[in-house]
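All protein chains of the complex are present and in place, except for one that has been dropped.
Moving on, here comes chain A:
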Amino acid sequence: MAEMGFVIAMSVMTLFWGIIGGVVPWFIPKGPNRGVIVTMLVLTAVCCYLFWLIAILAQLNPLFGPSLSTDVIWYLNYHWA
């Protein structure tokens, strides 16, 4: 179950930024700004995907858990699934 969630998230994000960075540039109409727009799309895809990837990889195998105060624990126990 946990694996499933990770796999889904991974594939969705990779696909999404992959389309933006790899597929959409081919559809930009020819004009004086084509080069700039393609550069922008590719760089945006790379930067955003990398940033998301780092965030998820850092949390993949946590070495320690969060320390919560007992009030918070009590609240979470009853309110969060």
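In this text, a contact is a pair of C-beta atoms (placed from the backbone, for glycine too) under 8 Å apart; a residue touches a chain by one contact, two chains touch by 3 or more; residues count from 1.
Please note the rule applied: contacts and distances are computed from a predicted model.
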Record-based protein name (UniProt) of the chain missing from this complex, from "Argininosuccinate synthase", "V-type proton ATPase subunit a", "Electron transfer flavoprotein subunit beta" or "Hemoglobin subunit theta 1": "V-type proton ATPase subunit a"
Interface with the unshown chain - residue positions in chain A: 1-3, 5-6, 8-9, 13, 33, 35-36, 39-40, 43-44, 47-48, 50-52, 54-70, 72-74, 76-77, 80-81
